[in-house]
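Can you read through this structure? Questions will come right after.
One protein chain is absent from this view; the other protein chains keep their places.
By written order: A, B, C, D and E. Residues from 1 in each chain.
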């Protein structure tokens, strides 16, 4: 009996040789609109599906008193093509993740320490604002502006999860002030005062 | 022969009775994540697939000297579920469509009159800026911040097309200043000065 | 200026009146293959986007010494159509989430307390097994068999996130033994011994 | 032990109460771009997932000596939203399924009796033509023109499967000649001679 | 402050190094079912997102008195993977774009000069016919047969936009008559007369 079943096993296994249950990112291969190329299955190990990079607190010794550590497909290759990714937020007292969007994904936030005030703004300009406590979840629909600020006097920590292995991250301030877009064009397209723009360009390293 | 073939015709037609080639929006039915409910095929006419609302120039007698007229599924029901929509931009001299995103779609712009300076900013904060002339196209990838400004001393007109029948439109200034999000939170999450925020809240009708 | 800009605001807002940034589940409306019907935007509040049901530990006083608390679209309506959902795992000492699949989603697991030994099995029958510590992530590709067991002598807690607002959950033991599928057919299709099947049917409430 | 596990069972089952493993078509509910509404799970039986309508030969006593019997979601409600459908082709000697397309799906053909000559034409106008024998498969990529003709002197039978539960079916001759599109416009847009058009309009019941 | 924020900037930027906001086509790399390979971001410039090839009128000195100029991903690499593409139609007096389909996309047409009579035919063989004036839009659902003819005595110009960066284009006449499919098979699968087929094969360069 063993022999016969083993024959069957081999048949099935060989038919599965090319089955693509997953596509661990080969960061050196060509990319397509669907994501990174797949690493050869023979080189894949469990470590491709495990990520330890979000275990430790990020460095919050910066002006926003916060850090955002991504676990996208580029950092966590096992996620490639699976429609999921993650990030860790550390917010020191007074810490802020400024207004930003994820162009390619919706987001769910889970507070694991402290408490975080978060909001998103809809296309109709309505603000959906709430203070989220430890163990609570909040969802931010795809592409909409949102922010997170620490709501307590000690460190808060959250993990966020995205509906894409490549959600993108566009921080509005950086998009407006941390490049060489001319002050004149920023002024024309934001209604902000010239002095305000120049001040923030100075802070964020923008030119023009 | 006619009779036999006619029998065949009837067979095929009846099998097609419920074929869903399209799903013209019934704006009064329930909505799903995939879009509006479908109008009964028996009530659909060619006029559901034609839209005249973008023929005339929009009103540019406003502070941005510009107008944006949408032809999304809500205005043009034949688009529902087909992965496409449109809008018309009219830009008087000095006219500007301020920084904005479309949370759910990529966009292609076609200039049909005049000339328009447009740009988008990538997640890496790089600016892709160009002046587009009549008959030229520019594409804005999904969810990224972009703007359009008139580049000539007379009216410019463009049509834009989206990769969704419901692309959304979030104008950054309106999202930040045209609602009741407190000045304190806007300040914390944008790095803008309080005076600047209050000024723009005043202009855009925001409170708090 | 205020007046003119306000006019523009109204124009834009009205054009956005029907924009569908999100589709909060109306659990009483018709369902479609894309998910639940959308609740009217005028009835949506921030509470639709926040979920507190995973804050407290689940009850682990059961045979598996574990609990799985879902936050799918049915529990957390704001997720509907956004391609994301979540669940909380509580594992007492000796606790086990038995072999199961999610037919419609990939999963990322985040350990927030203790340590969990988890594994998935690929189509080629390879086991990807690892003990995940607090703050670490593991991904389980869509539809593949996987399990989680507590790896420490005290309570472990994890949150899992899915790439669908309706991932499904099929626990293999329940599918095989907790219904009226005849012992004879279970025997024929699993190679398990009759006595074993009858024993587990007894435990899990199956008949036949 | 039974009691405790039973409690766990109930917990899991209740959390699954709203899980949408499938969406059997409710043909009387509203349709969305994603398909038909879902029948209540409590009313679903195994018969919704089984279809007997393709067991018997179709009637080939017609001019094309062939019949096409669909099993799309409208006929076979269990397919709704699952990305699959089927049809049966019966081809008497000399039987032909004329040039047609499926606007919304790719197709795989399986010959179960006789032999069929089939072809599709690519966008580059290349013809991919082959005679398919019993037990062989041929694939027709989405939306491309293709046909099937009986290659033997007795009845041939094939089953075809589509990558959508609503693939559509547009037979070119019927689209051109079986409606009220004016002969003049057909002539202008097909380069066919007026006499030819009028002849086929006559056969197929077209007017104008 | 500058220093600290700059540190934060660098952190964010480096995490974004591999973010894939877009996938400009590298026409020499391998293709996948999702489209062309992506050009290295370091080689991408704004010119990849701008296309001037549709600015000038196409040559209408041909038998159909019309020209179709595509801006698909192969011509306009910035569109790759973004779910959009375009084409320009020039129609001299009497000009016609003959019956055709786009196997992979829906289409929206915008008339920018003159007036165009257009129609599509549904799976139920219903004709949706309308004369579209300058500034008006018409939508053609995916995969369905449609045509456009000039409705005025001077040149008409339209731009069309597709819901895919690779919509395909299959002109029915070319598919039937511009290749080596035998006259006998064309006759059998179209019901056209042999003489008619041979005449059009002659005109269009077909053989067999």
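Things to note:
The working rule: contacts are C-beta pairs under 8 Å (C-beta built on N, C-alpha and C of every residue); 3 or more make two chains touch, one makes a residue touch a chain.
Since we're looking at a predicted model, the values are computed, not measured.
In the full assembly, the chain not pictured is in contact with A, C, D, E, by the touch criterion defined above.
Touch with the chain omitted from the figure is made, among E:49, E:72, E:99 or E:140, by E:72.
Mapped onto chain C, the footprint of the missing chain covers residues 96, 98-99, 101-104, 117, 119, 121-123, 125-127, 129, 141-145, 147, 149, 168-170, 172-176, 178-181, 185, 188-193, 196, 199-200, 203.
For chain E, the residues touching the absent chain in the complete assembly are 27, 30-35, 59, 61-64, 67-70, 72-75, 103-104, 166, 168-169, 171, 174, 178, 202-205.
Even with one chain removed from view, chain A keeps its contact list with that chain: residues 1-2, 4-9, 11-12, 15-21, 23, 26, 29-30, 32-38, 80-81.
Throughout what follows, only the chains that are shown with their structure count from here on.
Contact with both chain A and chain D is made by B, C, E.
With centres taken as mean Cα positions, chain E sits 42 Å from chain C. Residues of chain D in contact with two or more other chains: 30, 32-35, 103-104, 168-169, 174, 178, 203. Under the stated contact rule, the graph of chain-to-chain touches falls outside the line, ring, star and complete shapes.
Every pair of chains that touch is listed here: A-B, A-C, A-E, B-C, B-D, B-E, C-D, D-E.
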